[in-house]
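Some chains have been omitted; the remaining ones sit where they do in the full complex.
By written order: A and B. Residues from 1 in each chain.
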Amino acid sequence: MNDAVGLIGHAQNAYARCIDSGNLEAWPDFFEDECTYKITTAENYAQKLEAGVIFANSKGMLRDRVASLREANIYEPHVYRHFLGQPWIVAQDASEVRSETSFFVARIMRDGTTDVYATGRYIDAYKLSAAGPKLRERIVVCDSSRFDTLLALPL
Amino acid sequence: MNDAVGLIGHAQNAYARCIDSGNLEAWPDFFEDECTYKITTAENYAQKLEAGVIFANSKGMLRDRVASLREANIYEPHVYRHFLGQPWIVAQDASEVRSETSFFVARIMRDGTTDVYATGRYIDAYKLSAAGPKLRERIVVCDSSRFDTLLALPL
(Lines give C-alpha, C1' and ligand atoms only; values in the text may rest on other atoms or scores of the structure.)
Protein backbone atom coordinates (compact mmCIF):
# COMPACT_ATOMS: atom_id res chain seq x y z
CA MET A 1 0.00 0.00 0.00
CA ASN A 2 2.80 2.37 0.91
CA ASP A 3 4.36 2.03 -2.52
CA ALA A 4 1.15 3.26 -4.11
CA VAL A 5 0.98 6.19 -1.69
CA GLY A 6 4.50 7.20 -2.71
CA LEU A 7 3.89 6.72 -6.42
CA ILE A 8 0.60 8.60 -6.53
CA GLY A 9 1.86 11.27 -4.11
CA HIS A 10 4.72 11.99 -6.50
CA ALA A 11 2.36 12.17 -9.48
CA GLN A 12 0.05 14.57 -7.64
CA ASN A 13 2.97 16.75 -6.68
CA ALA A 14 4.09 16.94 -10.33
CA TYR A 15 0.54 17.88 -11.36
CA ALA A 16 0.26 20.68 -8.80
CA ARG A 17 3.71 21.96 -9.68
CA CYS A 18 2.80 22.13 -13.36
CA ILE A 19 -0.24 24.33 -12.77
CA ASP A 20 1.29 26.46 -10.02
CA SER A 21 4.25 27.32 -12.21
CA GLY A 22 1.91 28.44 -15.01
CA ASN A 23 3.03 25.73 -17.42
CA LEU A 24 -0.52 25.01 -18.59
CA GLU A 25 0.57 23.56 -21.93
CA ALA A 26 2.04 20.56 -20.09
CA TRP A 27 -1.10 19.96 -18.04
CA PRO A 28 -2.95 17.69 -20.53
CA ASP A 29 0.02 15.31 -20.50
CA PHE A 30 -0.92 14.14 -17.03
CA PHE A 31 -3.91 12.44 -18.68
CA GLU A 32 -4.42 9.42 -20.92
CA ASP A 33 -5.59 10.15 -24.48
CA GLU A 34 -9.00 8.86 -23.52
CA CYS A 35 -9.82 10.38 -20.20
CA THR A 36 -12.47 12.04 -18.12
CA TYR A 37 -11.87 15.35 -16.39
CA LYS A 38 -14.73 16.83 -14.49
CA ILE A 39 -15.17 19.59 -11.94
CA THR A 40 -18.27 19.28 -9.83
CA THR A 41 -19.57 20.09 -6.35
CA ALA A 42 -19.91 17.80 -3.35
CA GLU A 43 -23.66 18.32 -3.42
CA ASN A 44 -24.00 17.33 -7.08
CA TYR A 45 -21.60 14.45 -6.64
CA ALA A 46 -23.52 13.06 -3.65
CA GLN A 47 -26.76 13.23 -5.61
CA LYS A 48 -25.11 11.64 -8.65
CA LEU A 49 -26.05 14.63 -10.76
CA GLU A 50 -24.12 14.65 -13.97
CA ALA A 51 -24.00 18.40 -14.35
CA GLY A 52 -20.46 19.52 -13.75
CA VAL A 53 -18.91 22.95 -13.92
CA ILE A 54 -16.39 21.67 -16.42
CA PHE A 55 -16.34 18.45 -18.39
CA ALA A 56 -13.88 16.96 -20.85
CA ASN A 57 -13.54 13.42 -22.15
CA SER A 58 -10.35 13.48 -24.17
CA LYS A 59 -6.87 14.89 -23.95
CA GLY A 60 -7.73 16.94 -27.04
CA MET A 61 -10.47 18.74 -25.15
CA LEU A 62 -8.02 19.56 -22.36
CA ARG A 63 -5.61 20.99 -24.94
CA ASP A 64 -8.42 23.07 -26.45
CA ARG A 65 -9.22 24.42 -23.05
CA VAL A 66 -5.65 25.55 -22.45
CA ALA A 67 -5.49 27.09 -25.93
CA SER A 68 -8.66 29.10 -25.38
CA LEU A 69 -7.41 30.25 -21.98
CA ARG A 70 -4.23 31.50 -23.63
CA GLU A 71 -6.02 33.17 -26.55
CA ALA A 72 -8.96 34.70 -24.79
CA ASN A 73 -6.95 35.77 -21.83
CA ILE A 74 -9.90 37.71 -20.55
CA TYR A 75 -9.53 36.59 -17.01
CA GLU A 76 -7.79 38.71 -14.45
CA PRO A 77 -4.20 37.50 -13.99
CA HIS A 78 -3.77 35.23 -11.04
CA VAL A 79 -1.81 32.21 -9.91
CA TYR A 80 -2.69 29.18 -7.87
CA ARG A 81 -0.84 27.39 -5.12
CA HIS A 82 -2.00 23.81 -4.50
CA PHE A 83 -1.70 21.91 -1.23
CA LEU A 84 -2.49 18.24 -1.25
CA GLY A 85 -3.15 15.72 1.45
CA GLN A 86 -1.62 12.27 1.40
CA PRO A 87 -3.38 10.18 -1.26
CA TRP A 88 -5.87 7.66 0.08
CA ILE A 89 -5.61 4.43 -1.90
CA VAL A 90 -9.12 3.13 -2.57
CA ALA A 91 -8.16 0.22 -4.82
CA GLN A 92 -5.20 -0.97 -6.81
CA ASP A 93 -4.09 -3.70 -9.14
CA ALA A 94 -1.19 -4.13 -11.52
CA SER A 95 -2.55 -1.67 -14.09
CA GLU A 96 -4.53 0.91 -12.14
CA VAL A 97 -4.72 2.78 -8.84
CA ARG A 98 -7.88 4.47 -7.59
CA SER A 99 -7.26 7.16 -5.02
CA GLU A 100 -8.78 10.13 -3.26
CA THR A 101 -6.75 13.16 -2.29
CA SER A 102 -7.79 16.30 -0.43
CA PHE A 103 -6.81 19.56 -2.06
CA PHE A 104 -6.64 23.15 -0.97
CA VAL A 105 -5.95 25.83 -3.54
CA ALA A 106 -4.89 29.35 -2.62
CA ARG A 107 -5.33 32.00 -5.30
CA ILE A 108 -3.01 34.96 -5.54
CA MET A 109 -4.35 37.86 -7.58
CA ARG A 110 -2.18 40.32 -9.49
CA ASP A 111 -2.62 42.92 -6.76
CA GLY A 112 -1.23 40.48 -4.20
CA THR A 113 -4.49 39.50 -2.54
CA THR A 114 -4.42 35.88 -1.42
CA ASP A 115 -7.54 33.89 -0.61
CA VAL A 116 -8.74 30.34 -0.15
CA TYR A 117 -9.92 29.60 -3.65
CA ALA A 118 -11.20 26.06 -3.37
CA THR A 119 -11.08 22.99 -1.19
CA GLY A 120 -12.23 19.50 -2.00
CA ARG A 121 -10.96 16.14 -3.14
CA TYR A 122 -9.65 14.58 -6.30
CA ILE A 123 -11.29 11.25 -7.08
CA ASP A 124 -8.81 9.68 -9.44
CA ALA A 125 -8.14 6.62 -11.53
CA TYR A 126 -4.46 6.43 -12.43
CA LYS A 127 -3.42 4.07 -15.20
CA LEU A 128 0.00 2.60 -14.54
CA SER A 129 2.61 2.01 -17.21
CA ALA A 130 6.36 2.12 -17.69
CA ALA A 131 6.00 5.84 -18.45
CA GLY A 132 4.54 6.42 -14.99
CA PRO A 133 0.97 6.93 -13.81
CA LYS A 134 -1.44 8.85 -16.06
CA LEU A 135 -4.94 9.98 -15.22
CA ARG A 136 -7.69 7.97 -16.88
CA GLU A 137 -10.21 9.86 -14.77
CA ARG A 138 -10.12 12.84 -12.47
CA ILE A 139 -13.26 14.06 -10.81
CA VAL A 140 -12.61 17.28 -8.92
CA VAL A 141 -15.23 17.45 -6.18
CA CYS A 142 -15.28 20.93 -4.67
CA ASP A 143 -16.61 21.28 -1.14
CA SER A 144 -18.28 24.58 -1.83
CA SER A 145 -21.17 24.99 -4.23
CA ARG A 146 -20.37 28.64 -4.71
CA PHE A 147 -18.08 29.08 -7.64
CA ASP A 148 -16.17 32.11 -8.49
CA THR A 149 -16.91 33.11 -12.07
CA LEU A 150 -13.18 33.48 -12.49
CA LEU A 151 -12.93 29.69 -12.65
CA ALA A 152 -10.37 29.49 -15.38
CA LEU A 153 -7.15 27.71 -14.52
CA PRO A 154 -7.51 23.96 -14.14
CA LEU A 155 -7.83 22.51 -10.67
CA MET B 1 11.80 6.41 12.28
CA ASN B 2 10.44 6.55 8.74
CA ASP B 3 8.23 3.53 9.35
CA ALA B 4 6.51 5.34 12.20
CA VAL B 5 6.04 8.45 10.04
CA GLY B 6 4.34 6.32 7.39
CA LEU B 7 2.21 4.41 9.88
CA ILE B 8 1.03 7.46 11.80
CA GLY B 9 0.63 9.52 8.63
CA HIS B 10 -1.75 6.90 7.30
CA ALA B 11 -3.73 6.82 10.55
CA GLN B 12 -4.02 10.61 10.56
CA ASN B 13 -5.19 10.59 6.96
CA ALA B 14 -7.90 8.05 7.82
CA TYR B 15 -9.01 10.20 10.77
CA ALA B 16 -9.28 13.37 8.68
CA ARG B 17 -11.08 11.50 5.91
CA CYS B 18 -13.64 10.18 8.39
CA ILE B 19 -14.60 13.63 9.66
CA ASP B 20 -14.41 15.39 6.29
CA SER B 21 -16.76 12.87 4.73
CA GLY B 22 -19.29 13.46 7.51
CA ASN B 23 -19.05 9.91 8.85
CA LEU B 24 -19.04 11.03 12.48
CA GLU B 25 -20.35 7.72 13.83
CA ALA B 26 -17.03 6.10 12.87
CA TRP B 27 -14.95 8.79 14.56
CA PRO B 28 -14.84 7.26 18.10
CA ASP B 29 -13.32 4.10 16.62
CA PHE B 30 -10.04 5.89 16.10
CA PHE B 31 -9.69 5.85 19.90
CA GLU B 32 -8.99 3.21 22.52
CA ASP B 33 -11.84 2.43 24.92
CA GLU B 34 -9.98 4.30 27.63
CA CYS B 35 -8.76 7.47 26.07
CA THR B 36 -8.33 11.18 26.50
CA TYR B 37 -9.61 13.64 23.93
CA LYS B 38 -9.16 17.29 24.69
CA ILE B 39 -9.40 20.52 22.75
CA THR B 40 -7.48 23.40 24.26
CA THR B 41 -5.59 26.54 23.25
CA ALA B 42 -1.85 27.06 22.89
CA GLU B 43 -1.98 29.62 25.67
CA ASN B 44 -3.71 27.28 28.12
CA TYR B 45 -1.51 24.38 27.10
CA ALA B 46 1.68 26.38 27.65
CA GLN B 47 0.48 27.43 31.10
CA LYS B 48 -0.54 23.85 31.89
CA LEU B 49 -4.09 25.00 32.55
CA GLU B 50 -6.44 22.08 32.61
CA ALA B 51 -9.45 23.95 31.31
CA GLY B 52 -10.14 22.76 27.83
CA VAL B 53 -12.88 23.68 25.41
CA ILE B 54 -13.85 20.04 25.13
CA PHE B 55 -12.85 17.09 27.27
CA ALA B 56 -13.66 13.39 27.10
CA ASN B 57 -11.99 10.44 28.80
CA SER B 58 -13.67 7.42 27.27
CA LYS B 59 -14.82 6.22 23.90
CA GLY B 60 -18.35 6.25 25.32
CA MET B 61 -18.15 10.00 25.87
CA LEU B 62 -17.05 10.47 22.27
CA ARG B 63 -20.03 8.42 21.10
CA ASP B 64 -22.35 10.51 23.28
CA ARG B 65 -20.96 13.63 21.74
CA VAL B 66 -21.65 12.40 18.22
CA ALA B 67 -25.15 11.30 19.22
CA SER B 68 -25.98 14.70 20.67
CA LEU B 69 -24.61 16.43 17.59
CA ARG B 70 -26.91 14.31 15.44
CA GLU B 71 -29.95 14.78 17.64
CA ALA B 72 -29.64 18.41 18.52
CA ASN B 73 -28.57 19.41 15.07
CA ILE B 74 -28.84 23.02 16.06
CA TYR B 75 -25.64 24.06 14.42
CA GLU B 76 -25.58 25.61 11.01
CA PRO B 77 -24.69 22.96 8.42
CA HIS B 78 -21.06 22.99 7.49
CA VAL B 79 -18.27 20.65 6.52
CA TYR B 80 -14.59 20.56 7.35
CA ARG B 81 -11.57 19.88 5.21
CA HIS B 82 -8.46 18.89 7.16
CA PHE B 83 -4.87 19.37 6.01
CA LEU B 84 -2.14 17.74 8.02
CA GLY B 85 1.59 18.16 8.14
CA GLN B 86 3.93 15.21 8.26
CA PRO B 87 3.80 13.66 11.74
CA TRP B 88 6.74 14.45 13.98
CA ILE B 89 7.71 11.37 15.97
CA VAL B 90 8.47 12.41 19.54
CA ALA B 91 8.98 8.93 20.99
CA GLN B 92 8.25 5.35 20.07
CA ASP B 93 8.56 1.84 21.39
CA ALA B 94 7.00 -1.49 20.43
CA SER B 95 3.58 -0.61 21.84
CA GLU B 96 3.19 3.14 21.49
CA VAL B 97 4.11 6.12 19.31
CA ARG B 98 3.99 9.71 20.53
CA SER B 99 3.73 12.26 17.77
CA GLU B 100 2.89 15.85 17.00
CA THR B 101 1.19 16.87 13.78
CA SER B 102 0.24 20.32 12.51
CA PHE B 103 -3.31 20.71 11.30
CA PHE B 104 -5.19 23.26 9.30
CA VAL B 105 -8.95 22.98 9.01
CA ALA B 106 -10.97 24.85 6.43
CA ARG B 107 -14.68 25.19 7.10
CA ILE B 108 -17.19 25.32 4.28
CA MET B 109 -20.58 26.72 5.26
CA ARG B 110 -23.82 25.77 3.57
CA ASP B 111 -23.83 29.03 1.60
CA GLY B 112 -20.45 28.15 0.15
CA THR B 113 -18.33 30.49 2.25
CA THR B 114 -14.94 28.98 3.02
CA ASP B 115 -12.68 30.18 5.80
CA VAL B 116 -9.69 29.12 7.85
CA TYR B 117 -11.44 27.53 10.79
CA ALA B 118 -8.58 26.43 12.99
CA THR B 119 -4.85 25.77 12.95
CA GLY B 120 -2.78 24.05 15.57
CA ARG B 121 -1.24 20.72 16.38
CA TYR B 122 -2.35 17.31 17.49
CA ILE B 123 -0.34 15.97 20.42
CA ASP B 124 -0.99 12.27 20.22
CA ALA B 125 -0.24 8.97 21.88
CA TYR B 126 -1.02 6.12 19.50
CA LYS B 127 -1.27 2.63 20.93
CA LEU B 128 -0.01 0.03 18.45
CA SER B 129 -1.61 -3.36 17.94
CA ALA B 130 -2.33 -5.85 15.21
CA ALA B 131 -5.52 -3.92 14.47
CA GLY B 132 -3.48 -0.81 13.70
CA PRO B 133 -2.75 2.32 15.72
CA LYS B 134 -5.49 3.67 18.00
CA LEU B 135 -5.47 6.94 19.92
CA ARG B 136 -4.92 6.58 23.66
CA GLU B 137 -4.65 10.35 23.89
CA ARG B 138 -5.25 13.26 21.56
CA ILE B 139 -4.75 16.79 22.75
CA VAL B 140 -5.86 19.26 20.11
CA VAL B 141 -3.91 22.45 20.75
CA CYS B 142 -5.40 25.30 18.75
CA ASP B 143 -3.14 28.23 17.91
CA SER B 144 -5.87 30.78 18.34
CA SER B 145 -7.58 31.49 21.63
CA ARG B 146 -10.61 32.83 19.85
CA PHE B 147 -13.13 30.09 19.34
CA ASP B 148 -16.07 30.21 17.13
CA THR B 149 -19.16 29.31 19.11
CA LEU B 150 -20.02 27.00 16.25
CA LEU B 151 -17.41 24.57 17.54
CA ALA B 152 -19.32 21.41 16.97
CA LEU B 153 -17.72 18.87 14.68
CA PRO B 154 -14.69 17.14 16.17
CA LEU B 155 -11.24 18.38 15.25
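Here is the rule we use: a residue touches a chain if its C-beta (ideal position, glycine included) is under 8 Å from a C-beta of that chain, and two chains touch if they have at least 3 such contacts.
Since the structure is predicted, the reported quantities are computational estimates derived from the model, not experimental observations.
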| item | value |
| --- | --- |
| With 2 chains placed, the number the full structure-file assembly comprises | 3 |
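Definition applied: only the chains that are shown with their structure count from here on.
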| item | value |
| --- | --- |
| Chain A and chain B: spacing of chain centres that average the CA atoms, whole Å | 28 |
| Contact set on chain B toward chain A in their complex | 6, 9-10, 13-14, 16-17, 20, 79, 81-84, 104, 106, 108, 111-116 |
| Interfacial residue positions of chain A with respect to chain B in the complex | 1-2, 5, 42, 83, 85-86, 88, 100, 102, 104, 116, 118-121, 143-146 |
